[in-house]
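Take a look at the structure set out below.
All protein chains but one are shown at their positions in the complex.
Let's look at subunit A:
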Amino acid sequence: MQDDWSLLGPLQWIRYVNKRVTVTAGKDEERRGWLLTVDPVSASLVLVDFREDGGTSVHVVMGHAVEEVQVLEEADEEMAERLRTSFLPSSSCSLDPEELRRRRGGVRSWLQKNRVPVEEEGDELKVAEVLTIRAPYGPEDCCSSNQIILDRIQRLIQNLIQTDP
């Protein structure tokens, strides 16, 4: 079906997402499941299989071993949603606006106390234009492409949580 799976590129891989596929890999391995994603670095496929007993098994097939990928069927909306949420962090934001405002203020003044330049932008906090902290303002809610800044701010917020839970 395709010459070389690992050379297809993101735009081709994404067309297989949310489809049920059979992957042939290595000499005689065959795996079936719903394709959750393809790692764009290693071309590895993540296949999810919802078992009848309610459990979920995940198969990851390494990109270098892939021989063939065959599409069996497309996901309906329900299945696509199930796939989309299968690995999302479980703690979604369920705090009331007042509590969020209190937390935002707490994190903001803690960062200022540590001489970190921080600004409020809507319900987000921005640090030196390179890092964003979203609600509920925990260490896992920091977002930045700069690893060093990200690490420092996450540690600072961690310290805040430890001293004042």
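Operating definition for what follows: a contact is a pair of C-beta atoms (placed from the backbone, for glycine too) under 8 Å apart; a residue touches a chain by one contact, two chains touch by 3 or more; residues count from 1.
Note that contacts and distances are computed from a predicted model.
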Could you tell me which of "Origin of replication complex subunit 3", "Gem (nuclear organelle) associated protein 7", "Alpha-1,3-glucosyltransferase" or "6-phosphofructo-2-kinase/fructose-2,6-biphosphatase" is the UniProt name of the chain missing from the displayed complex? "Gem (nuclear organelle) associated protein 7"
Of the candidates A:Thr56, A:Asn114 or A:Asn146, the residue in contact with the absent chain is A:Thr56
Which of A:Arg31, A:Arg103, A:Arg134 or A:Arg152 touches the chain that is not shown? A:Arg31
List the residues of subunit A that touch the chain left out of this view. 6, 9-11, 13-14, 17, 25-26, 29, 31, 36-44, 46, 48, 55-62, 64-65, 86-89
